[in-house]
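Can you read through this structure? Questions will come right after.
Just one protein chain is left out here, and the rest sit where they should.
Chain naming follows the written order as A, B and C, and within any one chain the residues start at number 1.
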Amino acid sequence: MAVTVKVMRRPEPGRSSYLRAALRGMGLTFKHLVNPNKVTLEYPEEQPDLSPRWRGTHRMEVHADGRPKCVACGLCPTVCPANCIRLVGGEDDQGNRYPVVYEVDEFRCIFCGMCQEVCPVEAIHVGVHFENAEYTRSRFVYDLDRLMDQQHPTTRLWDPSDRKSE
Amino acid sequence: MAESSPAETVTLTIDGRQVTVPRGTTLLQAAERVGTRVPHYCYHPGLSAPAMCRLCLVEIEKAPKLVPSCITQAADGQVVHTQSEEPLAMRRGVLEFYLQNHPLDCPICDQSGECKLQDYAHAEGRVHGRGREPKRVFGRDDFGGDVVFYGDRCVMCTRCVRFMNEIEQDPRLTVVERGDRSIIDTFFEEGLEGTHYHGNIVDICPVGALLSKDFLFKQRAWDLDHTPSVCPGCSQGCNIELHTRDNLVQRLRPRVNLDVNGHWMCDHGRLDYEWINRGDRVEVPLVGDGREARATGWRAALTSLLERLDGAGPVRAVVSPRLANEDLGAVRALVDALGGGEIVYRSRRAPAEVPLKGFPKLARRRDLEPNVNAARLLGMERVGGDDGTGGLAPFAAHGGVLIVAGDELADQPPDFGERARLYVYLGQHPTAAASRAHFVLPITNFAEQEGSFTNHEHRVQRFWPALEPPGAARPGWLVLGALLAERAGEAAPTRAEVAFERIGAFEGLTYERVGTGGAPIGEDRALPAEAAGGRA
Amino acid sequence: MAYPYASDREVRVISEYFGDPEARTLDGAKRRGRYKGLEKALSMSPDDVVEVVKASGLRGRGGAGFPTGLKWSFMPKNYDRPHYLCCNADESEPGTFKDRELMRWDPHQLIEACLLASYAIRARHAYIYCRGEFFETNQVLAKAVEEAYADGIIGADVMGSGHEIDVTVHVGAGAYICGEETGLMNSLEGRRGEPRTKPPFPAAAGVFGMPTTVNNVETLCAAPHIVAHGAEWYRQWGSEKSPGTKLFCVSGHVNKPGNYELALGFPLIELIEDVCGGMRDGNALKAVIPGGSSVAIMDADEARRCALDYEGVAACGSMLGCASVIVMDETTDIVKQVRRMAAFYAHESCGQCTPCREGTSWVTKILRRIEEGRGTEEDLDTLIELTTQMVGTTICVLSDSVAPPVQSSISKFRDEYLALIRRGERVGAA
Partner (left out) sequence: MSGSVPYRNPGWAGNTGEFQLSEAQVRGDDFVGTRPLAGGHASGSASYPYMLEEKRPDAPLFEGPYQDRLDKILTRYPDKRAALLPVLNLAQEVRGHVSPETMDRVAELLELPRAYVRGVTTFYTMYNKRPVGRFLIQVCTNISCNLCGADDVMEAFLRYANTEPGETSAEGDFTVVEAECLAGCGFPTCVQINSRYYENVQPLDVPKICERLRARGR
């Protein structure tokens, strides 16, 4: 197969001017200076508008009486590709299955959202949230209480029948 | 199954493949021979078949309607289809009926992952259910013993009822009511307490209706690793599987071996596994002077032990019948190499056997340790009482070489072995009686090593490692084998197989011959079964 | 004379003394010719008796229509093991009330028949499995058996022939499924009345594990007459394949419901219009169930051209069953009646086989939903598919019995179902 090579002509010294290109660049700069549809935000005074399908850190849904909705079925640790969920199931005083330990290591998490997708009782969710600064690494292992305290909105899963999902 | 001579066979075609089976074989078993598993609930190879689950229906050419393959005997020239359109459609229909009232609570059901209804519905069921009607509700019932009953999940296969009737022969379970109100129950408040094999109904329940209280909500079935093993609960040597996770034994399940335990095991053995998971383990070799011990490595410990072995005086040893054949053989070899001496073991004995009436080969034996027969075979003597204590007075005050292997010496005082010139303690757990030991060497238990046990009828059965040993703990045969080999200047056994073959008492047997099902020692070598006893 | 009404178009063989209290006593029965057939039978060999019954073409009157003589001939022809005769008097098919009348008006006919059949199949013990609800019938029967014992008809020496035959009246406790022969045997053994798988067939291993024959009351009652008068005499009625007479239990919307003994092959429409005095209140005929609740429903057209024998009813897409004719007039709510029948099967299912246990109650729930106006058109397809899945997949035929009424009613009276569904939709929309 013959290789075609595009030959670019090198501007001859002294015969080319960069003025036009410089002006074009400045034009772009000034255009954005006055563009009403600007993309920079004055964070944190202004908050970004996240997609409803944004997948951030987790939260656990709770029942009205404050119990976690999780039934400790073990599907999320099974499906988790990053192996970041630790779950120990147990029996509560009413004989129901509940999570004795539920921990998500948000550092290991790859935010694929499969835990939310697989959850049969819609307990664990990834959230529309991105502010996760902490002073220690260990604070990134979210335990059950912390997961239940999260208040951010939950991610809307992609619906195959509604491809654009908007 | 009817007894038949090999000459009495029939040849038939199942799913296009020809197969020859003994006369009296059912179609379901014949189909398994050609590699087809016909779905079934009520049929269980260890029980009678009432043919009521209607899931194993297959088509026989020229038969007017589908037949239940679990009770239909194979006949010459039959052409059977298990996967043709008609039986598949029929099974799809039957499965739909099963799901009509079955709660879809798989997330909280312990059976999830090993549930036959899940499997069959996934393999052959309808993609979408049509049930719109409310499901009937029975709720949860405590059957006593180790069993809890979730009535909603029951598929009425009655395996549990038949197990209690035919095998346990203590018919405490029955079907009450009829039609779609029918449910398994006991006689009102009477439970399963006092029966000794009821754990098996949890195993044979194809769905999550009967669950073990011990295992309830503990682990998910798909997370467990299964390792073939032998039950250490008594000298019966039931074939079991260790179900493990997180380096802990989570539960025991029987493994089929028609020569030893059939499909069953007793509750005593089933629930006695916590000792395997004990956390207080010796993890590194300790070398001491009788007062103070310090941790060291294996090489240093064994080198130092080798130097002190000779000339330390007469040898006496205490072993535990929970050790494997290989370990006991290594102790025997060491004692013999040091000029011979008395080896004793202590074992717990139950007042009576607990036989399984419907399967007489199986009983919870009087000896509550798995390997007393190997110990006796190797010329070791039983001392102490039926609770496994006492009888060690001459050993506590022994002045020569004292070897303790496996026995925890829980009943012995801290000054045990004080007078010994060399006191070697090979064990799993730190114990007060080992505080004067010159060498404390960590060894593994049966779940952490490969090895074999010799059961009450002198059948050698192998087990496989299921857990990671803690720290530097090593199998007893490996430790003692290295010591002996070093002393004799020969090659040390590095595999349990080699250690086993070096034991004279098992001559003629190899791991290959023992296999997964076990093999008996030659008749001439076996001791009479009731020669047990010994000094108290 | 059929009870409670009589008709001159009847052929009264086994129902001759209905409504005649004197026939109940032993003397009265003897005066009316009872025990003549038995006497004759005892003078023949058992195999000859079987041959006569075989030649008469008598078919089982309990529903299946299996040739009786053939059934008897399956029994082993020796005395090494005890043989048993079970008389199936557990009459509980909805629409059927013939056995009760046979037993309470003419108990000695049944006793004679049991003895004769026991002799023919070499049984030494006959059990009459009588329905538990029939308290008064049981009393009448028990008294008749006692009288027969006292007279030496039953016992160690049956009518001086040297044969030993015992008869025991066994009382059931309320389960439709015990009318199924293997269910009956289990119940007689003191077990749950769950049908057994066949094989082994009852003639090989029946009640108490011994060879057993199970016959319906009406079938047995015909036998002494056949033996007394000969097979040809019995064949004068009915057709070649369905000879003899049959009790027709007519119930529902007719003026004179009751038991009528007619020659097989009698036209159904004449039974309704003539024998039973026509439709009640002069209403128009809407549907007929010709053989008890487990057969297909006929619409009026089919009923008009139907002849009542095994083949004739089959030609009209149904089954003669136990000849329980349930007549429905134009005011009938078919969906409700079908739901009622399905509920009956759901209540009476023994619960062994899954398709029956779950299917019967599921079908009932769907039908009830439709009846309450919460159904959809897809429910009708679901019903047909579900009932199809229930046929031929179970140990006994109770599950199969649900399909004909449901399927035939949907195909023949679909409009009624749709009307209920649409009404429900309108109500739901409003």
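Rule of thumb we're sticking to: contacts are C-beta pairs under 8 Å (C-beta built on N, C-alpha and C of every residue); 3 or more make two chains touch, one makes a residue touch a chain.
As the structure is a computational prediction, the values presented were derived from the model and not from experiment.
Undergrad: Counting contacts across the entire complex, name the shown chains the missing chain touches.
TA: B, C
Undergrad: From the listed residues C:Ala173, C:Ala314 or C:Ala419, report the one that touches the chain absent from this view.
TA: Of these options, the touching residue for the absent chain is C:Ala173.
Undergrad: Among the options C:Leu285, C:Met341 or C:Leu380, which residue touches the chain absent from this view?
TA: C:Met341
Undergrad: For the chain left out of this view, which of C:Leu116, C:Val250 or C:Leu320 touches it?
TA: Missing-chain contact among the listed residues: C:Val250.
Undergrad: From the list C:Tyr17, C:Trp72 or C:Phe134, which touches the chain that is not on show?
TA: Of the listed residues, the one touching the omitted chain is C:Phe134.
Undergrad: Given that one chain is not shown, which residue among C:Glu189, C:Glu330 or C:Glu377 touches it?
TA: Looking across C:Glu189, C:Glu330 or C:Glu377, the contact with the absent chain belongs to C:Glu189.
Undergrad: Across the whole complex, list the residues on chain C that are touched by the chain not included here.
TA: 3-6, 19, 21, 24, 82, 91-97, 99-100, 104, 130-136, 138-143, 145-146, 149-150, 154, 166-176, 187-194, 208, 249-253, 255-259, 277, 280-281, 289, 293, 324, 326, 328, 332, 336-337, 340-341, 344, 347-348, 350
Undergrad: In the whole complex, what residues of chain B lie against the chain that is missing from view?
TA: 171-178, 185-188, 190
What we mean here is this: only the chains that are shown with their structure count from here on.
Undergrad: Where the centres are mean C-alpha positions, what is the separation of chain A from chain C, in Å?
TA: Centre-to-centre distance between chain A and chain C: 72 Å.
Undergrad: Between chain B and chain C, tell me the centre distance in angstrom, where each centre is the average of that chain's C-alpha atoms.
TA: 56
Undergrad: Would you give the residues of chain B that are in contact with at least 2 other chains, written as numbers and ranges?
TA: none
Undergrad: Among all residues of chain A, which ones touch two or more of the remaining chains?
TA: Within chain A, no residue contacts more than one other chain.
Undergrad: Chain B touches which residues of chain C in the complex?
TA: The contact residues of chain C facing chain B are 175, 177, 192, 197, 346-355, 357-362, 365-366, 369, 382, 385-386, 388-390, 392-395.
Undergrad: With touch defined as at the start, can you tell me which chain B residues reach chain A in the complex?
TA: 106-108, 112, 140, 216-220, 222-223
Undergrad: With touch defined as at the start, can you tell me which chain A residues reach chain B in the complex?
TA: 71-75, 78, 89-91, 95-97, 120-121
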